[in-house]
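All protein chains but one are shown at their positions in the complex.
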Amino acid sequence: MPDVTKTKAGTDTGVDAGPLQAAADAVLAPGAVSQGKPRSLWGDAWYELRHRPLFWVSAVLLVLLLAIAAFPGLFTGANPRDGDLTNHFLTKPELTHFFQADWFGYDGQGRSIYARVIYGTRASIMVGVGVTVVVTLVGGLLGMVAGYFGGWIDSIVSRIVDIFFGLPFLLGSMVVLNAFTERKVYVVIAALAFLGWTTIARVMRSSVITAKQADYVTAARALGAGTGRILFRHVLPNALAPTIVVATIALGAYISAEATLSFLGLGLADPTISWGIDISDAKDAIRDNPHVMLFPAGMLSLTVFAFITLGDAVRDALDPKLR
Amino acid sequence: MGRYVARRLLQMIPVFIGTTLIIFLMVHVLPGDPIRAMWGDKAADPAQVASLRHEFGLDQPLWKQYIDYMADLFQGDFGKTFGGRPVSEEMGMAFPVTLRLAAVALTIEIIIGIGLGAWAGLKAGRAVDTGVLIFTLIVISMPVFVLGYLARFIFADELGWLPPNVQDSMDLQQLLLPGFVLAMLSMAYVARLTRTTFAENLRADYMRTALAKGLPRRRIVGVHLLRNSLIPVVTFLGTDVGALVGGAVVTEGIFNVQGVGNLLFKALGQREGTTIVGVVTIFVLVILLINLLVDLLYAVLDPRIRYA
Partner (left out) sequence: MRGAKSAKWVALAAVVALAATACGGNDSDSGSNDMNKGTADPNGILTAQLSEPQNPLQPANAKESQGSRVLRTIFSGLVDYEPGTGKLVYVNAESVTPNKDSSVWTVKLKPGWKFHNGETVTAKSYVDSWNWSANVSNNQTNSSWFQDIKGYEDVHPEKGKPKADKMSGLKVVNDNEFKIELNSSVSYFAYKLGYDVWAPLPTGFFKDPKGFGEKPVGNGPYKFVSWDHKKMIKVRKFDGYKGPNKAKNGGIDFKNYTTADAAYSDLRSNNLDWIEQVPTTALTNYKSDLGKRAIDEEYSAVQSIVPAFYTKQFKDIDPKVIQGLSMAIDRDTITKTVLHGSRTPADSYVARGVLGYKAGALKEQVSYDPAKAKALIKEGGGVPGNKISIQYNADQDHKPWVDAVCNSIRKATGVDCVGDSKPDFQADLNARDKHQVKSMYRGGWVLDYPVNSNFMRDLYGSKAAGNTSGYANKEFDELANKADKAATLDETVKLYQQAEQVLAKDMPAIPLWFYKVNSGQSNKVLGKIPYGQDGDPIFTDVQVKKK
């Protein structure tokens, strides 16, 4: 058994490696069957997915959310930024006024909560997807290199991972955020990716180590295949499954982390509209006007739910033991 | 085995040095002047600022500050706060509080998490299973601070079942609510892990053997199934302990817990390098040690794993 270092980033700050680790544990559980033939694995997975109701629920939700993120103007005519304190300060929701500005009520600045929830979708999803992409590329590459080459390269990468793993979320994000003068989506992506890549690196490293010991890799090497070819044609496709699973689940966690950043005063800022900002603003009104927090928090949870459920379904589909 | 442990312990040295160095640099990079900020919105007196800076060694070049700090650290001196109190004393007050909170959270994770997971696993595919799955998904998809505010609003303010804040960390009842919030996320994972392994192992060969031998169901579930299913769960819980020791900035903040998370948060706000480096260094060491323990425990639980 290779030296698989398992750790969980345990800050309660949201970029928690928990879901990732749980998924990784399930995929990489001792004795977990290593993924054999790529064709049948992916093919089987799709067959398996099609027969899962939760997969369809999450897929439909995600399509809807992506549509909202892309074309918010189609879903509401109200302006999310302009508030009217004199008329609308903390007005309660009118739940029968479907798709109207006052459907979800007004917030503490007299702004339509419905409009803000709709317009906030884009930033939240961009953060989730953006961080996942960056983290998968950076963490995946480092993990792959460390796992495949081993030796001193592995030692260096693993120690760096150990160091970054222990860094407090708050400190790391503050350093990154202060390196930029504005608080746009890409800055928040950088802040979350700065500490988030370690989990993917670990998962990738472990699965590459497992994959490179497989017989077909030995065979390919015996046939004289070069390092690059072995790595990208044989090892990577077989090591990718756990990483993809972890990344999908992590995506939800990153959306939630953006909200936590806002809560700590470090997240996105006006004029960007995001659920995280709104949830954080609403915390002062929670006692008398819970509706201000309810809707953005509900949308956020729904989105995270959709992504995690998708990742979950993919994991189950990829794990032959559960079939 | 001995060589393996020695190797792992040796690996901690570069991590330790790297962590302290990086934190040192990061604190330095953050905008703000801790000495100047003592004057708040009012104007600071430059002569006094210079004198105080000298007092705390902040007028030295950064490399010198780092070397001085490390030299003191090897003599067991964690330095002083800007208020002149030893950092070790501050940490000595904060870590026990966090440990107590962690113990409460861990207990909740074990009892509820494993309980729910086992229940769902035994009834895999039925309504209970789906119910537990959806419950865990909902818990996972809520940001911690929303969970915290919600839990306090419902259980403390509205129902009045639990005290809303921690005034005395020795009082177990006061730690229940933050412990619960802190445990929720991991609890959901524990439940799902337990459920998965339970469902898997139910179909394992040894289960059939046990059943064929005519063992009573309670014994099969309680001894064979549980023991075999708990290996990944125990590993997960082990790593979670490491995480909990690091303190929880958000939860501790919401519930007025004077633990490590709170200490770190305050120190960050004051740019108090000594405290930040001290806390993080100890935290990283604890994580590394627990990782080692967990890996060793793994070998104990699963005879197939051997470390050379």
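To keep things simple, chains are lettered A and B as they appear, and every chain counts its residues starting from 1.
Just so we're on the same page, a residue touches a chain if its C-beta (ideal position, glycine included) is under 8 Å from a C-beta of that chain, and two chains touch if they have at least 3 such contacts.
Here the structure is a predicted model, which means the values were calculated and not measured.
Hey, which of B:12, B:26 or B:52 is the one touching the hidden chain?
Residue touching the absent chain, from the options given: B:52.
Taking the full complex into account, find the residue in B:37, B:70 or B:202 that is in contact with the omitted chain.
If we include the chain that is not displayed, B:37 is the one touching it.
Determine which one of B:24, B:69 or B:82 touches the chain that has been left out.
Counting the whole complex, the residue in contact with the absent chain is B:82.
What residue numbers in subunit B mark contact with the hidden partner chain?
Touch set of subunit B with respect to the missing chain: 30-34, 36-48, 50-52, 55, 82-85, 89, 93, 156, 164-167, 253-256, 258, 262, 268-271.
In the complete complex, which positions of subunit A touch the hidden chain?
81-86, 89-90, 108-110, 174, 177-178, 181, 183, 264-266, 269-271, 281, 283-288
Throughout what follows, only the chains that are shown with their structure count from here on.
List the centre-to-centre spacing of subunit A and subunit B in whole Å, with centres computed as mean CA coordinates.
21
Of all residues in subunit A, which touch subunit B in the complex?
Touching subunit B from subunit A are residues 1, 3-14, 16, 18-19, 21-22, 25-26, 29-31, 54, 155, 158-160, 162-163, 165-172, 174-175, 178-179, 252, 256-257, 259-260, 263-264, 279, 283, 286-287, 290, 293, 297, 300-305, 308-309, 312, 321-322.
Taking the complex as given, what residues does subunit B use to touch subunit A?
So the residues of subunit B in touch with subunit A come to 11, 14-15, 18-19, 22-23, 26-27, 29-31, 133, 137-138, 140-146, 149, 153, 157, 182, 185-186, 189, 192-193, 196-197, 199-200, 231-232, 235-236, 239-240, 242-244, 246, 248-251, 261, 264-265, 268, 276, 280, 283-284, 287-288, 291, 294-295, 298, 302, 304-307.
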